[in-house]
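Part of the complex only, each chain left as placed.
Going in written order, the chains are labelled A and B, and every chain counts its residues from 1.
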Amino acid sequence: MSDHYFEDFCLGQTFLHATPRSVGEGEIALYLALTGSRHLLGSSGLVAHALGYPKRPLDDLLAFHLAFGKTVADISLNAVANLGYADVRFLAPVYVGDTLAAESTVIGVKENRDGAAGIVWVRSTAVNQDDREVLTWIRWVMVKKRVNTRDPASTAPATIVPETPPYVTPARLTVPEFLDARQFETSLTGGPRLWGDYRPGERIDHPAGMTLEEADHTFATRLYQNPARLHFDAHLMQDSTFGRRLVYGGHVISLCRALSYEGLENALLIAAINAGTHANPTFAGDTLYCRHEVLERWELPGRSDLGALRLRMIGLKNLPAAELGEVKPNGKYHPNVVLDLDYTVLMPK
Amino acid sequence: MSDHYFEDFCLGQTFLHATPRSVGEGEIALYLALTGSRHLLGSSGLVAHALGYPKRPLDDLLAFHLAFGKTVADISLNAVANLGYADVRFLAPVYVGDTLAAESTVIGVKENRDGAAGIVWVRSTAVNQDDREVLTWIRWVMVKKRVNTRDPASTAPATIVPETPPYVTPARLTVPEFLDARQFETSLTGGPRLWGDYRPGERIDHPAGMTLEEADHTFATRLYQNPARLHFDAHLMQDSTFGRRLVYGGHVISLCRALSYEGLENALLIAAINAGTHANPTFAGDTLYCRHEVLERWELPGRSDLGALRLRMIGLKNLPAAELGEVKPNGKYHPNVVLDLDYTVLMPK
């Protein structure tokens, strides 16, 4: 059984996570139905093929959630919160028919001052059936200490806080070699703006909103075989601070990505997630909205067809993006802000 | 961006709609799970093959919703209501593995008297990856004028109301040539009544009911990549006339078709939708029921195995069909009637 508490983690510890997962057309259809995504590569295998893909790829975030889900039983089943992400790199496409497995290594631990919990940093990596790395990421979570040893006087491990890169530099981004965006046409997405049309500093308040039901987020989270109990067990959660089930933060990211289609239609691929914070909890009944800020615009070495945009995705609940003031970096968040994600997309030039 | 208001439409204007969509086994399984459909061709690829299909086909309405969804971003994102359908013809099966794209031409425009909105008529056509037309339809929608120009004095386009055929005549129906219903047996569907057993004027009050949840209809509508905001954004809709999200009318049609299995088991294919009205809105929490009236019974030229039935589908909410009086054609609708659809099915003789 994989039911780890804070005191069970130590630096350098590795986990081969259980239950390899095969993915197919069913997962793709479900992802569309859960998010309403219209992103081109997740929508059309035919277009993916025309752009050079040998097989139909999964949406990047779908692959991420499936890989992430594998790590939960060992790492975050007893987590209080997902605190952050860093250095998330999409290394290779995940295709229909692939089988994913994941492993993690503990790279940092830090006990809370109150001795009741602590922060664990892990580097996780997902591989496909050919043992090829498809995704790698660092995340840190706050994990409870074992209930019957929640004694502030219990021995704490030495604090190790790992250095995490503030963002994935362009040189470290993976761009599929076979991908040929010269075949891309804006009529495929309905979005006229290409890489060169976005300016750093620009803000896009996406107009669409999506209201979440309990059935939606639990369905998504079960699809990812993510067993974290705080998403599923209302009986348990009624005695928590929140009084109810929490929405899996990854589902919030996926919904914001889908909502941002109107304005970022040609953001074909996610190449990296640089940093991310779930600023406030999201619950069933909340309506999500999304804002984007363009942080940086990068040429990609050797590519005349594609460039990279570093973006800041702000997720909001119950407040359209256009009605929100400026969101300061690393500031105290407005109570309606639920997500602050720094990530990098690839877009045709 | 495709965010058109009434004043953006003009006669003859064409739209190549964005985001081609590949369809597979996942969409078929989801359609069954969303509707509970037991119609034979959508349930069994093996039987479809025995009846002559070269590959597993999608349910006709699933194909329709996917194709329809493609048109929404350009045509009806700002629609107040879907007013009607005409001349909807199913031209070729859509198969597992196909990729659908759609285009539309504006064939009519008429501003409302109050100058705040107007009606737009479009002819839309969906094609598969071989550029073969699989579906064509006319619909008309009421579209808002741009908020900040909602000035009754603004210039209105000349009114053009297109002629639409009252129904698709038998000669214009497409019957797949390969389909051989001589292989059909009533034990496959459990329904003993064939084409010759239905009489024009006959009424069938289907006994089954289906209660809708917000998660159900939003899931379906996202699957179809239909981005119309009034289905998804409860925050937006709380200030609307309805105070809440509206159910996509196409999902109502699909549920009524599924509910009508008990009584119309052998209505294998939908060949055309002749006309249709969403008589009243449907909301989560409503329980749908269905009545059918047999309008006409047509022989099909050159076919001894199949005939056509022109049917009237009445969708009801919160009132079993047997408890509803007569529904007059084109009359004022009973408040529990949500759908009045005139369509044509193919049934073995």
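The working rule: a residue touches a chain if its C-beta (ideal position, glycine included) is under 8 Å from a C-beta of that chain, and two chains touch if they have at least 3 such contacts.
Here the structure is a predicted model, which means the values were calculated and not measured.
Taken as a whole, the complex in this structure file is built from 3 copies of one protein sequence, with 2 shown in place.
One rule holds in what follows: only the chains that are shown with their structure count from here on.
Here the spacing of chain A and chain B, counted between their Cα centres, is 36 Å. Of all residues in chain A, those touching chain B in their complex are 24-30, 32-38, 40, 43-47, 56, 187-192, 207-211, 213-216, 219, 261-263, 265, 285, 287, 318, 320.
Residues of chain B that touch chain A in their complex: 1-3, 16-22, 24-27, 29-30, 73-74, 99, 129, 213-215, 218-223, 225, 227, 229, 232-236, 245.
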